[in-house]
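This structure is in structure tokens; I'll ask about it shortly.
Missing here: one protein chain of the complex. Every other protein chain is in place.
Chain IDs A, B and C follow the sequence of writing; residue 1 opens each chain.
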Amino acid sequence: MNGIHDMGGMHGFGPIAPEPGEAVFHETWERRMFGLRRAMTSPPGFSIDRFRFLRETMPPAIYLTWSYYEHWYFATALSLLQAGMITIDELRTGRAAAGRPKRNDAMRPADVDHAMRAGGKFARAVNTPPRFSLGQAVAARNLNPTGHTRLPRYARGKRGLIHHWHGGHVFPDSSARGGGECPQHLYTVMFSARELWGGDAAPNDKVYLDLWESYLDPT
Amino acid sequence: MNGIHDMGGMHGFGPIAPEPGEAVFHETWERRMFGLRRAMTSPPGFSIDRFRFLRETMPPAIYLTWSYYEHWYFATALSLLQAGMITIDELRTGRAAAGRPKRNDAMRPADVDHAMRAGGKFARAVNTPPRFSLGQAVAARNLNPTGHTRLPRYARGKRGLIHHWHGGHVFPDSSARGGGECPQHLYTVMFSARELWGGDAAPNDKVYLDLWESYLDPT
Amino acid sequence: MAQDHPHDHEHLVGQVPSDPALRIKALESVLLELGLVDPATIDAWIETYETRIGPHNGAKVVARAWVDPAYRQRLLADGSAAIAEMDLLGVQGQHMVVVENTPSVHNLVVCTLCSCYPWPLLGLPPRWYKSAPYRSRAVMDPRSVLREFGVELSPDVEIRVWDSTAEIRYLVLPERPPGTEKMSEGDLASLVTRDAMIGTARVGPPSTRTP
Partner (left out) sequence: MAQDHPHDHEHLVGQVPSDPALRIKALESVLLELGLVDPATIDAWIETYETRIGPHNGAKVVARAWVDPAYRQRLLADGSAAIAEMDLLGVQGQHMVVVENTPSVHNLVVCTLCSCYPWPLLGLPPRWYKSAPYRSRAVMDPRSVLREFGVELSPDVEIRVWDSTAEIRYLVLPERPPGTEKMSEGDLASLVTRDAMIGTARVGPPSTRTP
């Protein structure tokens, strides 16, 4: 979706504010939300892509107002609501409705180290050969799906060169809608800053994006 | 600027909410802000383009949260602040600082009808002939200025046909920064929906934009 | 004038009253004290747009075009000149283009970058016209927008969206509904709605008309 999250190339957000000596978490509730997200049992079919997509569906003014771990809250709570695993009343009151069964299969502390080390692998076999070769000229397609995509607006329709081939990776556009992993070849594509931003950009600057095969056309 | 105001082609703002029997104004303060804006003495060099640009510089979360006549307030107050015609204390308290001179040249009620009928003419003579002719194929430039522009992001780099020539018109990009009217030829350019939004758009649909000559290249 | 002072922004939003009524009252009071505004002039502007100027102006133009083929032709060829004949040009509507709906073409007007709108013919824009949902979607997905207004178009109909990026203002000339052949120009004007002249509605026949 062409949402407020797709910020690359926007003006008007003001200065960056680096914070010397910044702590890992600023508030106790940030710490709790982080740990809760990592430790909790997710709905069936949940994925990092679904998690990102739900964050993108936040009302734009809320997206800009709520801070990072509040985005996590939003997507987590919404995923549970959508799966029927929690009710709005429970989210409001902090108390489970009477008579709800209690599960006993949540992640245990002893599982954390393994989950941290082994989790988050997205490379997958793809049976077809890659369509593009290193150095090949490609154009990012002009796609405007209402669902999740990892092709930012600023790159659409722009021409670049295949810089690297990563093999097959889970395709987020499918995974985010619960449509399965549908892996595709993934490439790093190099775009010149001038192609992306016009003649005022520095002549030698480049922007590299990781783009799935179906985002690309040969030119 | 590529600001939050440049909304064409975004998803995620939810349904449109037409309001049957809607009043011209919803709140008394909307009515006052409208009348104030039309009646007040503006800073020297103020223009509708400057007014629009100041609205665009609102912090994006505020832009999305404040309603329309609050945008007017923001741009009006900021223009007066920038011109030194008002202070932040005066805006906060609603009282002019002690010893401020009082002017006597504000618009009078008898001037309103004429201002309504005769105001807002932006056609200007341009000494050069128009660069483009009817039916000519053009491309909107990939411009990303930090200042005001009336070339929306969704049309940049896209190809269309000259549909109409309007003669010379005040150039907002210049007028908005106090750089003078610098009139340019103005054209209506027809873009196919598929050129703008890709192959999922309806094949016959079109979008027409009014674009100044310096926004365009021949193709 | 040409300079921007980024600090003013936060300054402004953070320091002025958060209640818009108080905020705008404060601005009005100071401008009044400084002689930068005459309250009677404020009232005159409000009165102009609350009572004198509104969609009934545009409706007069539409009805004239429906009954007078020569006027219709002039209107489509040079909107400003034809509307000037009826003395209906004005601020936010000096440079007018009129676009005509037909069985095969439907026009829709938007301003994606702000909320440009033909004030002299339609009055001040409704809230939805100024809203992010309308501004964002009208150019990319006009059919879903029209559906929310209850207008379902055949896939064969060509939609022309007019994004008001300059000081040109657009008015849609809707199709004259069937069963109105004997109606007077004045009665026809009373059928024409604001939304029909923006392009988010059709003009219904007299019996089924909704306000």
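We adopt the following convention: a contact is a pair of C-beta atoms (placed from the backbone, for glycine too) under 8 Å apart; a residue touches a chain by one contact, two chains touch by 3 or more.
Model, not experiment: these values are computed from the prediction.
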Contact set of chain A toward the excluded chain (per top definition): 5-22, 24-29, 31-36, 38-41, 43-46, 48, 50, 52, 55, 57-59, 62, 64, 66-70, 73-74, 76-78, 81-83, 85-86, 88, 90-96, 100-109, 111-113, 115-123, 150-152, 154, 164, 166, 169-170, 172, 177-179, 186, 188, 193, 196-197, 201-202, 204-212
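What we mean here is this: only the chains that are shown with their structure count from here on.
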Far-end chain from chain B, centres as C-alpha averages: A
Chain nearest the global centroid, as defined over all protein CA atoms shown: B
Centroid distance [mean C-alpha coordinates] between chain C and chain A, Å: 40
Whole-Å gap between the CA centroids of chain A and chain B: 34
Centre-to-centre distance between chain C and chain B (centres being mean Cα positions), rounded to whole Å: 15
Residue numbers of chain C (touch at least two other chains): 9, 132, 140
Multi-partner residues of chain B (at least 2 other chains): 9-14, 57, 59, 64, 196-197
